[in-house]
Structures are given as structure tokens and as C-alpha cells.
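Below is one structure. I have some questions about it.
What you see is the complex with one protein chain gone and the rest in place.
== chain A ==
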């Protein structure tokens, strides 16, 4: 009560506090602006008073108004006043206001330096804290320079609260004042081992951010981070460190191998962490996906560790298969994350993602644009010669449907990216591609006219065979130009006319009716196009004119030639008047030329040859890297000084092996250029705006299509009735869809022919060679281009230096893979040849010695031999990692078989050079466990594995086992039979293996809350048992992680060196553990409702720890 009275009096003392202001604003919804302007007047009055409390209150209100979007920069000085109050209450408000309102160009910041320095060294840690927080928002280069030393001192403050903040803010200081990095770095490094976890995590954060910008300089810290990774208990820190290693390993591949083990140990912890986040995210059902999210995170990290992981591709493939489930889920967040992860995998393992094309295409139909964009990213890597047309067709449909221009533009660029990638590698029919490009020109309002134009030019120039077709298309395009020029100012699509005009002019010899095209290019409407396009029009009209003259050569009737000259003379004056200098100059020059020609024509002089000579010669494309490849002439040393450099004593600055020696320029330079570029873009934008608004700026008439059609006097243009409500179709242009059909037919025909040929061959040769073509899916190489296409390579200077590295575009991850593929094919070929020889050899020497031959045969498949055994041991971790998931999958499908089913996923990897087929998997059933076989098959029949394995390929097969009792571990014997097939022979092979079903594998990680756990223990239904492990030499959390990971437990509670853990069997047995550690001795007290199961699980735990 007393408090309220006090408060009331304080309130009265102030005119209006923040709450009153907020309330007032809410009560004056109609005249908010007016109300606020009176409030601002009041605030101005309050700021004039001497009472700091009144001032602080006013500043607080201003901060609120600032958020609402009102300008409060006029009060900057008052904010500084409040900041410098000695009372924490006001100081806090002052700094908050400063951090919200100040930015780099606020000039009063200069006045704050001393105040901030004073606050930083204040004995009150909260004063210091508030100053640091504020500083992090408005630090300027000047402040950073002046205060760097003070903050550096604070990094060793006695209070962790201050140390933590000081370390974090150092990052901002480094950014603003890079020179501070060198002196501060040793101390920063020291903070990585700070006793306080908060400070430690802050230091990790800062170094990770620094390393992200320039990883090379931080490689030396790897051992330290390695130590942190294995000892840190903070998940946030862990994830940062793992990301940091992701950046470091490409620089030091050896790191990758070293990381595998600790990472595997961490998987479970990260899993729990992510599951917690997913739990917050939405429904509980998501939790069952959380391991997957965690796993994805790891996979993406592991991929960046590249070479480090053994059996890499197998697990990747498995992961991609699991990702599919994620993407198919109805939850949009999971879908998004799944696609994101897939695009990361695509970068390194394009093959494994390609088989999920259907799913990705499906995602393109999603309502959510975020998802569609992710799916588009993935499409890029999935195209092949075979499916390109189909994919692009689908994308074209989307282009028609798309609503927002941004998404449509994105689609357009993706279509072009996809088609043009790696030098048009996947395009088999360029006629189709040209018609796709022409169809794209019908997009209204796209920004990418220029992109389409450059593609048209590129294809027409480099693919000679396509020119006739391209020219015809471009002529139609020019004829229908009015559709593209609707509103030139906003419409970037008119850029394609640039390409169309140039192609028609340059390759005019292919034109069917050059006269008509010439007429189209000289229409008055052309004058509304942008200047650079008009210039091309004029120049190419001249080329066309030359062609017309040439075609009329020797013709006794010279009317056509004369008509052409007359047309030029009639129309060109329009361009001579152009405001664009380029257009003007070209037009007047050509006009005079034509006038002269006309004179000659009237005298019946043959002129065509001379005119054609003007445009003779072919323009070849020049490679973008041509300049770089010009060889340096002998005797020219580019590095040698022309004049002696002025002597400078810089040597003392060069310190060897400084971690951040390169840091300084890296920080400052790119930032400046970035700013410059931004600034330039801004200015450009501003200029465009200005031009658009300037009535005196001459621009093309903004008449829209509709207006154009209505205007009289355009009868000479063959306007076809256009229904604007449907997508525009340019008359006379073939649709790309037709090509898809045609292409399919063509391929079918080809295939049929090939089959015939193959049959013949087989008959002749009696070898099973052709069979491969029939059985296997149509391979890339089988598809031949529609017509012989030679893609003209870009011109290089003579004696260009060959350098492979240069060629590779680092931004294009797929290029690498295609190259790789080629190499592989080549290798395969070589191998095949070698094999042939080898086989030959065998036949000679081991003829009649069957046993000997067999051993050799075994030798050749030796690489294959250890596969199942090793796989099963290696993959067991995966199998059982995925195992719990599979159970969930059953849950979802409502196919739960009362916990008596176990799904075993086995990865088969073909490590030999031969083709493996007809694989059959069989297991000798025991009384307890039976392999589930399809209905109608006997108890000893083997299961056919539904895939074949080409060399080096791996795939996953799953087998369902019915298990009756799960309390005992057991081993099942099995065999895998398969046919090894190579060039000339095929042999039947057999492999024996054992499947080990541990009791652990029947356990499912199930989270349990501590109260439920306590109840369970109290219930008294559980039998107990215990073991002791001696000489365990690892940190406790490692130990727990190991139990969690290998034995599918989850930690219920952990207190110091004692933890309770829980797991559940598939048949619903509860297993509870109490793990304690004291000086290398671990005692595990366990309780379970099934003593035999418990005993076996404990034995397995014991074994796990005896192995390490």
C-alpha cells in the first residue's frame, strides 16, 4: 500500500510516464498523429527541465515513439545527457535510447567516448554491462579505436558477466577497427579456456565468426577446438565448433579423419538438442523426426569433411532415402529442412539425389514459395539428357501459372541455367531450346530479357546447324515485335529484339524472305525501342539489304532490288533524327551509302558484291578467359620492375607466422567495395527514378499494346486477333511441346533400331554384350542428339596456355561431377580391356586346373568378399540408428505388428569392377527369429534383392524379421548368392555371413520424464542387477553419450557424476539405469521387468566399454 502511494506521487511529479503515453496512443486511434505531436511538444518541454528524472522519462517515451517510426534524432544530445546520469535507472534508459536511435552518422556519438570509458571502468558491473550492450549497437570506427584498449582490459575482468560481454563486443570492434585484432587475439584465444562456460562460449562465437571470414588463419587453433569439442557441455557451443570444423577441414583434410570419432559420440547429444527444438516448433509427432534432423546436420558436416568418412556414399544414399520421408511429410518446416539438406548433398553427391526427381517436381507445386524455391535449387542438379525436356516442360507450365513476378523471374533464370549448364551438355535438340527461349519472350514484365537475348545469340552463333531454324524464328519474332514492345520502359523483354535483329542480319543468307524482314525492321514503331537496340536494328537492316541485293544478282528484273533501296531511303531518315548518337551516326552513314547505291542501280551497275564485302567474314565467339590465356612473349618479365622501386623499410612490419597477418586487408577492403557497389546501385536506381519522373527526359512512348492496336494507320502490320486473356502465342511459332513428343518418338525409333542392331551383333558375335542395353535403364550415352550439332568452342588466342584449373568454374559444383564421370567411363573402358587380357591369360594357364582357377576367381572378387561382414559390422550402427525410425514408420502406416518385428537395413556395396546381378538373400531361420518371406514361398526360399549393382554402386535393402522372444541375443546364419558378370563371362558366387541380433537392437530410444521415471522405479515391478566397469578412462558425458548412442538409452536426469537413463524394448519392457562414476570405476545399477533381457543388455554395455 505504501509503495503505491509513493509511486503515485512520483507519477504525479512526472507529467506523463511511458504507460500513460502508450495508453494515450491506444485511446486516440483516430487522431494518433495529432496526439503524438502534442506529446512530442510535452516531451520537448520536459527535456528543457533540469531534473534528470524528468529527462529520463522523456527519453524513455521518445524511444517508444522512435519505434513507431517518428524521427527523434533531434533529441540525440538529451539522450547523451541521460546516459551520463550517475544513477543506474537513468543510465539504463539512456543507453537503451542510444542503442535504438544512434547510428554511425549520429554526430553526438563523438561526445560519448569519455562517458562510455568512465562507465566501462565503473565499479558497478551493471553500469559496465549496460555500457557494453549499448556500445554493441552503435559502435563506430572512432569509438572502436578509442575504446579498444578499455574493452580489451575488460576481457580479463573478475566478473564473468563482464568478461562475456567484453569478448562478444570485441567482434564488433574488430569489424570497425581491424587493427585491434592483432593485439587482442592472444587474450581472445586465452578466453577459449575460461573457467566460466558463458565466457568460453562467447570466445568460441567470436572466433567462429572471424574464421568464417578467413578460415586459413585459424587453422592453428584446430587442436584447441578439438579439445573443446570433446569437453564442452554446451550444445550451442558444440554446434558452433562443428560448423567451424566444417570450414576448416577443406583446408586440412587430415582433420576430417580425426573428427569422425568424437562426432559419432556427439550425435546423440545433438539429436536430443534438436529434438527439443523441434518439440518447441510444433507438434510432438515431430520428435520422431528429430534424430533425422540431427543426422542431417551431421551428414552435411561430414560431407564437408569429404574424404574423412569411410563408407561414405553408402550412408549418404541411405540418408537421402530417409530425407525423402521428411520431404513427403505434411509439415512444411520439415519439408523445407529436408530440401535444404538435399541441396547440400546434391553439391557433392548429385547421383544419389537424382532418383528423387519425382518428389522434387512435386514440391514445385507447393503453395509455399519458400519450398518451391528450394525445390528449384535442386532441379538444377537433376537434369540429364533424357529428362531435360520433361523437366523444362513442367517448369514452363509453372511459369504460366506463377503469380508473383519474382517467382516467375526465378523460374525463368532457372530454366535457362538448367539448359545452358556445362556448355549445353544436356540439350539434344537445339530447335527445341530455341522455341523454349521464344516462348519465354512472352512473359510480361520480366527483368530477364537480356538473359534470354544472350542465350539466343550464344546458341545461334555457336550451333551452326541451328541457324536456319533460329533465323526463321527470329524473323517471326521481329515481325511480331509489337507484342514485345508494349511498354518498353518497364518491360525488359524488348532486349530479345536486340538478339533477334542481330541474328537475322548476321545470318541473313538463311532467311526465306529477307525483304519482309527488312520491312519489319524498319517500321516506325522501332523508334520507340531503347537506343542500343535501334542501333542494332539499323546496322542489321544494312546487312539484310546487302543480302537482298545479292539474291537479286543476275535477275533481269531489278525491281525488287530497287524497291529495297527505296525502302531504306524512305525509312532511314527516321533514325537519322534519333536522339541516340549511335543510332544517328549509323543511320546517316548507311543512308548515304544506300543513296549512292541507288544511283548506281539506276545506271544498272552491279553493286551487290561490293555491298556484301562490307559485311564479309564471320564473327567468332571469344572465350571469356581468352585474354588471360594470351601467352607471355619470350623475354618479357611482368614481375620485373621497370624502374627501381623506392626503397622502403617495410621489412620490420612483416612478422612471420602471424595468425591474422592477412586479416586486416581482408576486413577492410571488401567492405569498402561492397559499400561502393551498393552506393552505385542506389545511385543508378535514383537516376532511373529521376529519368522516369522527368517530363523533359526523352523516352519511348509508354503506349501499351492495347492502345497500339486501337490506333489507326497500322494496317501494314499483319496484326492477328489477339485475345489478351490467354497467354500470348506468337503465330507461326512452333510450340516447344511438340518437340517433346517428337523427341520421344525419335528416341523410341532409335532404341528400336539399336535393338535390331544389337540382335544382329549378338547373332554374329554370340556374346551377351547387347543384353546390357536391354535390361538396364537407358543410359545417358544412348541418347544421340537430334541432328549433328557441333557446338563451336569459343575462340582462344593462338598458343594459349593449357591450364585445367582455370577452366573449372568453382561456382558450378556439377561440372566437376560430369568431368569425373567422363574419367570414370574412361577408366572403366581401360579396365574392361585389361580384364579381357587377364581372362585370356587365365584360360591359358589354368585350363584343366579347376581348383586353381576358382581360387583366382575368388581373388578377383575379393574386394567384394568382405562386404557383407564388414558392412554388417559397420552398418550395424546405421541399421540400428535407423531402426527406431522404421518402427515409427510402421506406426504411421498403422501396420504395427505387436512389437515382434525387426527391420534390418543392409547396404550392399559393389566394390569390384564387375556387374553384380540376381542377388539373393537368405537366412537360416531359427525357432525364435524368422525372415519374413512373401506369401506362397517356402520357409527356406531366398529373397531376391530387387536391384542390381553396377561397379562402385551401393544400395540399401531391408528385410523384415519376425522375432518371438527378444530377451536373448542371437546370431542368424545367412548366405548371399549373386552373379558376377563382366565382359565375357558370368560366374555364380556365394557369400556367407552372420547377422548378430543384440538385445540392444531391440531397444528403442524413448525419452522419459523424471517424475514418470521415479514412479516406474517405485512401482516395485522391476528386477535389479548391476555391473562394474573398471578402468574407464573417459569423461562422464562421453560415457553417457556412448551408452545413449550404442545402446539406445536416453538420459533422464544427470546430477554431477551420476545419471539416470531409460530405454524401452520393442515389446514394452522398461529398462532403467543408474550410472555412477568415481575414479575410473563406473557402476551401473539397472532395473528391468525382464531379468534375462537386462542381463544381456548389461553384458553388451560391458563389451562396448571393454573394446575402448
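The criterion applied here is as follows: a residue touches a chain if its C-beta (ideal position, glycine included) is under 8 Å from a C-beta of that chain, and two chains touch if they have at least 3 such contacts; residues count from 1.
Here is the rule we use: contacts and distances are computed from a predicted model.
Asker: UniProt protein name for the omitted subunit, picking from "AP complex subunit sigma", "V-type proton ATPase subunit", "Dynactin subunit 4" or "Potassium voltage-gated channel subfamily D member 3 isoform X2"?
Answerer: Looking only at the record, the undisplayed chain corresponds to "AP complex subunit sigma".
Asker: Can you tell me which of A:93, A:361, A:379 or A:568 touches the chain that was removed from the display?
Answerer: A:93
Asker: Please pick, from A:115, A:133 or A:942, the residue that touches the omitted chain in the full complex.
Answerer: Checking the options A:115, A:133 or A:942, the one contacting the hidden chain is A:133.
Asker: Identify the residue among A:120, A:147, A:168 or A:434 that touches the chain left out of the display.
Answerer: Of all options in A:120, A:147, A:168 or A:434, contact with the hidden chain holds for A:168.
Asker: Of the listed residues A:369, A:390, A:1053 or A:1089, which contacts the missing chain in the full complex?
Answerer: Of all options in A:369, A:390, A:1053 or A:1089, contact with the hidden chain holds for A:369.
Asker: Across the whole complex, list the residues on chain A that are touched by the chain not included here.
Answerer: 3-4, 7, 10, 18-19, 22, 60, 63-64, 67-69, 71, 73, 87-89, 92-93, 96, 99-100, 103-105, 124, 126, 129-130, 132-133, 136-138, 161, 164-165, 168-169, 171-172, 198, 201-202, 205-206, 209, 212, 234, 236, 239, 243, 274, 277-278, 280-281, 293, 297, 332-333, 335-337, 340, 367-371, 373
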